[in-house]
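Working notes for the structure below.
Missing here: one protein chain of the complex. Every other protein chain is in place.
Think of it as A and B in the order they're written, each chain with its own count starting at 1.
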Amino acid sequence: MRLLEPLLIPLAALVVSLLLFGVFVALAGHNPLQVYHSIYRGAFGSWFSWQNTLVRASPLMLTAMCTALPARVGLIVIGGEGAVVVGALAAALVGIGLNGVFAPVAVIGLMLLAAMACGGLWVAAVGALRHYRGVNETISSLLFNYIAIAILNFLVIGPLRDPASLNKPASVPIGSDNMIGNIAESSVHWGLAYGLLACLTLWLVVRRSTMGFAMDVIGGNPRAAYLAGLPVGRLVILACLLGGAAAGVAGMLEVAAVHGRLSSSVNAGYGYAGILVAFLARHNPLAIIPVALLLGGIRASGGLLQRSHDLPDATVLVLQGIIFLVILASESLYGRTPLSQRPGVTR
Amino acid sequence: MKRRSLLKGIVAAGAASAVAGLGSRAAWAQSKVRMGFIYVGPRDDYGYNQSHFEGKSAVARLDWVKAVDEENVPETIEVVKTMESMINLDGAQVLFPTSFGYFDPHILKVARKYPEVKFLHCGGLWDASKHPRNVGSYFGYIDEPVYLAGIVAGHASKTGKLGYIAAIPIPQVLRNINSFTLGARSVNPQITTQVVFTGGWSNPVKEAESANSMVDQGIDVLTCHVDSPKVVVETAEKRGVYCCGYHTDQSALAPRGFLTGSEWNWAKVYIDYAELIRANAEIPNLVRGGLREGIVKSSGYGPAVSAAAKQAADAVRQKFMDGSMVVYKGPIKDNTGKLVIAEGVEHGQTDITLESMDWLVEGVIGTTKG
Partner (left out) sequence: MSGEHAGLLGVLIAVLGGAIRVGTPFLFVSLGECLTEKSGRINLGLEGNLVMGAMSGYAISYLSGSAWLGVLAAGLAGALLGALHALLCQQRNVNDIAVGIALMLFGTGLAFFLGKAFIQPTAPRLPAIALGGWSGSPVVRAALEINVLFVIGALLAPAMGWFFRNARWGLMVRTVGESTDAALAMGLDVNRVRFFSTVAGGFLAGVGGSFLSLYYPGSWNEGLSSGQGLMAVALVIFARWNPVSCFYASLLFGGAAALGPALQSVGITWGYYLFNAAPYVLTLLIMIATSSSRRTLTGMPGAFTR
């Protein structure tokens, strides 16, 4: 029965948050049922809405990893935003530099590698600072975000600016041949596949490999891990590296699937939402997939809420906040519900 | 009648080659004209987004128009999805994505996918050779009232130092700074304009800090080109210097120091478009216009404006109205000493080359490089 807990508790929490949100919109003078219906319609109500949701979910899967993986070794990293920016920067530089030099397949592959390497190293630095210097990783990753964004803005408006980009400063394009297209006839770009693949691969790493097991030991009890002779430092940095690499891919997708060039908009705000996804998925890479879909759906429905109910765009922020808070509060229920047959033995 | 001829008159290059796909859609004739508006910031920011929202509200009052809008839409895939959503879920026939950064690549991408929908972008530079025909752009020569504000500022300033708080160095911002400076220097050639770029369209603390720093440097007239001028105007008033508004009317925010301001009148543009669509007429790909066409206007003069200043500004306004005014008339040097417009060369307001301006005129202290 305890196996049901990880499924039922979040579902119950979701229902509770929707009820609370219903009270909120009712207080604001709207009919909650109609609002629910619009959220459903905007997120999952039709194939059009599904595509809308999917295209938002893929970067969330990748940025969530930047918080989820370090969390497995006990670090709370909020540097997804910075890794996205650095990944985008690396991908754009490679794309621009190699445009026309190599075949598109090779350029895309190299952009991917560069984004993974740079995003990964960016966050690995946070892990290394934590491990070797005791620098608080939450704060340093936050600062890394601001620094990455400042560097991006500087480059886009200065050295990398394409003079032809008139009213929106941007770099020269990476070339339309080097762009990642959409899946079949849909309007969802291939980034979705990247996101799913990353979630599955990292789930295997976390759940099925010795390394993943060692990471969990470190996350559970670092002293025991030391005593057991685990290479704690290496694993901590590796977890950050993998997380950062995933977020770097999200940045590469912004360049290669959405914008086709570098501009300040490649920082599309998926970094902070990814933190939310990671915590809601309890840092489980596989659970990140449905949570990212849910969050992507909520964000996708924001526009419809504005247009059909005249609700401000902040409505979806409030909804996300409520869901986040309720699900976090529900963490305390694990092992305490009637479903857990032998209370007291858990954890 | 007047409106039609106006739109025709102000259409610049490329219009002739553009055939709107809308002509074939007679089916729409019975139903309402459906328009979608997209803003990058909040609807009520006392600035750019509000000016468009006011335009949308005006056109939405017509009983044969159905207008939807969405605020705070970032220049990312979000705007792509918002446009598609307005087309698919609200049946929008014409979209007005109003932020500069929406144009390339987002509008161009979606426009190719929905050839039967019109995409009219505010400020973009539509190019017949490169861009889809169902895309168009509209903009106002707001630098005309800005030039007038420069004249008024030139009269009001005692220190001869003006301050311009701007978001980022892009052509439309640079053109405003240059026109303001040229206006002021037409009064007194010794006047300088100090520019501070805040790096973003909305950053109130930096805007206030820039305003304070400039007043500390002896600057006594401030103006700005950011999304919401509220902070700059209020800071100027607090510090006891003069200010010129932008985007909408801010005179109420600075009862003592407000000189004049430059405002959009999008209601006119949007109603014109709505009527063209209703009449199934061809929609021009480039719509431009200034004071004469009523797309932009000046805010009323504040109490601090002298009679001489009013007279000087109104005289030039008259020349804008009759089309005889040319702001960019050579010789003009940039602020590095380079001759950018040669002797005898004139760029009239409708000249599209002015829309890719990348220099600051002599007398401006600042640089276009980050």
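Heads up, the rule we're going with is that a residue touches a chain if its C-beta (ideal position, glycine included) is under 8 Å from a C-beta of that chain, and two chains touch if they have at least 3 such contacts.
No experiment lies behind these values; they were computed from the predicted model shown.
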Touching the absent chain when the full complex is considered, from A:Ser140, A:Asn167, A:Ser187 or A:Ser301: A:Ser140
Contact residue for the chain not shown (choose from B:Pro42, B:Gly124, B:Pro145 or B:Pro171): B:Pro42
Residue, one of B:Val33, B:Ala58 or B:Val215, that touches the chain absent here: B:Val215
Per the touch definition above, residue among B:Ser228, B:Asn265 or B:Asn285 touching the missing chain: B:Ser228
Missing-partner contacts on chain B, residue numbers: 41-42, 44-46, 72, 158-161, 163, 194-199, 202-210, 212-219, 227-228, 230-231, 234-235, 238-239, 252-253, 365-367, 369-370
Missing-partner contacts on chain A, residue numbers: 28, 74, 76, 78, 129, 131-136, 138-140, 142-144, 146-147, 150-151, 153-154, 157-158, 222, 272, 275-276, 279, 312-322, 324-325, 328-329, 331-332, 334, 336, 347
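The working rule: only the chains that are shown with their structure count from here on.
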Chain centre separation in whole Å, for chain B relative to chain A (CA means): 37
Chain B-touching residues of chain A, taken from the complex the two chains share: 42, 48, 52, 55-56, 153-154, 156-158, 161, 163, 165-169, 187, 254, 258-261, 263, 265, 268-269, 300, 303-304, 306-307, 312-313
Chain B - residues contacting chain A, complex: 68-78, 80-82, 84-86, 88-90, 100-101, 103-105, 113, 123-125, 168-172, 199, 355-356, 358, 369-370
